[in-house]
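Take a look at the structure set out below.
One protein chain omitted, others in place.
The chains carry the letters A and B, assigned in the order they are written, with residues numbered from 1 in each.
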Amino acid sequence: MIETPPLVDQYCHGVLRTELGLGTFEAQLTSSGRPPAAGTTFFDTQTGFAVRRWCPPLLGLEPHCPPARYLARRRELGVMETGRRLLRGSGIATYLVDTGQPGDLTGPGELALAGDAEAHEIVRLEKLAEQIADTSGTAEAFLGNLAGALHAAAATAVAFTCGTGAGHGTALAFAPEPPGPGEVHGAAGRWLAARPKGGAVRDPVLLRHLLWSAVASGLPLQLHAGAGDPRERIDRTDPTLLTDFVRATAGLGTDLVLLHGYPYHRHAAHLAAAFPHVYADLGPALAHTGARAAEVLAELLELAPFGKLLFSSGGRHLPELHVVGAQVFREALDRVLGGWVGDGAWSRQDAERVAAMIAAGNARRVYRLA
Amino acid sequence: MIETPPLVDQYCHGVLRTELGLGTFEAQLTSSGRPPAAGTTFFDTQTGFAVRRWCPPLLGLEPHCPPARYLARRRELGVMETGRRLLRGSGIATYLVDTGQPGDLTGPGELALAGDAEAHEIVRLEKLAEQIADTSGTAEAFLGNLAGALHAAAATAVAFTCGTGAGHGTALAFAPEPPGPGEVHGAAGRWLAARPKGGAVRDPVLLRHLLWSAVASGLPLQLHAGAGDPRERIDRTDPTLLTDFVRATAGLGTDLVLLHGYPYHRHAAHLAAAFPHVYADLGPALAHTGARAAEVLAELLELAPFGKLLFSSGGRHLPELHVVGAQVFREALDRVLGGWVGDGAWSRQDAERVAAMIAAGNARRVYRLA
Partner (left out) sequence: MIETPPLVDQYCHGVLRTELGLGTFEAQLTSSGRPPAAGTTFFDTQTGFAVRRWCPPLLGLEPHCPPARYLARRRELGVMETGRRLLRGSGIATYLVDTGQPGDLTGPGELALAGDAEAHEIVRLEKLAEQIADTSGTAEAFLGNLAGALHAAAATAVAFTCGTGAGHGTALAFAPEPPGPGEVHGAAGRWLAARPKGGAVRDPVLLRHLLWSAVASGLPLQLHAGAGDPRERIDRTDPTLLTDFVRATAGLGTDLVLLHGYPYHRHAAHLAAAFPHVYADLGPALAHTGARAAEVLAELLELAPFGKLLFSSGGRHLPELHVVGAQVFREALDRVLGGWVGDGAWSRQDAERVAAMIAAGNARRVYRLA
């Protein structure tokens, strides 16, 4: 048994505050935003099976009990008490929370309280830009206010992230350098003029400006890659598309963290091996593959230096997903590293040291946590 | 031991009616259409080893006996009796047969009789178009006759397929929408004028017309992807190239089945997870990888919802390949799901339910079999 310390979850979201029925709960098991095919259910997925394995015992039920039984118990306890029990059972000591997702979700403070843990904020760049745009009349005002808000965010947040997914991957693939001031000014003006209140940033020049502003802040910058958004064409999410941006940001003192990566996680590991400032995330790649997580973790451990891998749950909306992320990770780590110790390939001491690095130590160093 | 019900083989071809020598048998173990390198043999492949493992016992020989010994026994029994013994030993209860491949192959009726099984036809779109073209003088006649033939086929067949492989993948990647009537008419005219009798459809506009006609029929449409044809540049067979076509056909009520997929099977699984109308095939990905099939199956089970995976043997020309497809699948399923039950990751009841879905239930639902 390889021991892991309490986990630092380097990327997750808050949880829903509302009670959920069987159908609304099921819909959260995937991020496809589409219904299951006729005759099928999202409970019949690795995520569904992993929830049924790990969560019922934390609410006093047998593992693998039927979904309806689980949902009944969840309603019996109420959403608050369910969240408390699940988060406290996850073994996560520190949550880094992306607060930029839409929906009525708990913030870092509430998550910390419910989970008896610490929590810090990850600022989502587009969300910040959209909030500033809502109150800025001109391109000058917008860009000035944005610079101020980024500066203020950098003082309290632990990282920036960009949730646009592979969209920016493709943009950065074709134009990895920072856009010039005139270009940014023009793009800002056009966007503000055309934008309805609350409208999203999609302009590639503005996204590049946001990313380069984040790089200038010195805080770690988290970039989405891989099958996070099932509607995205998956080859446009290959972290390899970020290579030129990675090259352009080398040596500037800002770390890049490639979130997710699966099914291109070996490419993410390669980038983490090739560039000192690149790190790779384990999160949803493990949580979404459930019983297969050990194998996916092992694939990441092929090329990535062990000081470059970071645990996350990727948990979102349901505290069950934070639990699954953490349990699946711990079990996968034990199985993979424990197996290598058993074979004589690794020493036990090295295995426990590496487990502690991936579970918490690397994240504490990269995000400068106490 | 995870029990599986009798299998529904959702994609295979007929078998050759002629006796085979060592060399002609060996040539069927690959689809490369090229000779083995000097000093090597196609028996020294996963497919060759799997044939030697599973088939000799069905003909009264020891597993792994030398190829020459096996071929001698095959000739001793004769091609008919060999086919009977092999197909009846495969555990396949229902064959869905693509009848559009060239060569003197047994049809669904003969396969059913030899294998003591049911069989249904899968109509290959290009083959149908070529037959119509042989007897149609003008573009008008051709397109009218084609519409009639597609309508008639839809009444008796269980699915349509397009054997052009990644060619259409690339075509659909660049123009996923149905071509307009004028465009189709022009392409048909040019093709009929230039075509020698029996000439193949290669025109991208006509292929897209065929595919969209199939979509309009409501029958499931099977699309080839992955390393099926070794002469094809493999990156042009990535099912991801079909994403825009998948998007364009979402919500129309027609299911798409991505055949094969390997080595892009994780991409096929992603599409099956992201779109309600997309299914992924297990067939040749398992049959061609032999001793590795459990691992390849497990990779498919990472992202694909369990209601979205379909067994096939991909058997073609040799009844040995139907046997290998079925045996390798059953063993892989037992190893993967049985392993997860052993670890406590899945309940036994869930594992047996999922095994039955992938082995037969999903196909019965998608193809509306009794």
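One rule holds for everything that comes next: contacts are C-beta pairs under 8 Å (C-beta built on N, C-alpha and C of every residue); 3 or more make two chains touch, one makes a residue touch a chain.
Everything quoted here is computed from the prediction, not taken from an experiment.
Interface note: of B:P6, B:P263 or B:G338, the residue touching the hidden chain in the full complex is B:P263. In the complete assembly, the contact with the undisplayed chain comes from A:F275, out of A:Y11, A:F275 or A:Y367.
Among B:L22, B:A216 or B:I234, only B:I234 touches the chain left out of the display. For chain A, the residues in touch with the chain missing from this view are 238, 240, 243-244, 250, 266-267, 270-271, 273-277, 298-299, 301-303, 305-308, 340, 343-347, 349-350, 354, 357, 365.
The set of chain B residues touching the chain not shown comprises 30, 32, 34-42, 44-46, 49-50, 53, 63-64, 227, 230-231, 233-235, 263, 288-292, 295-296.
We adopt the following convention: only the chains that are shown with their structure count from here on.
Superposing the C-alpha atoms of chain A onto chain B requires a rotation of 120 degrees, rounded to the nearest 5. Per-chain Cα centroids separate chain A from chain B by 38 Å.
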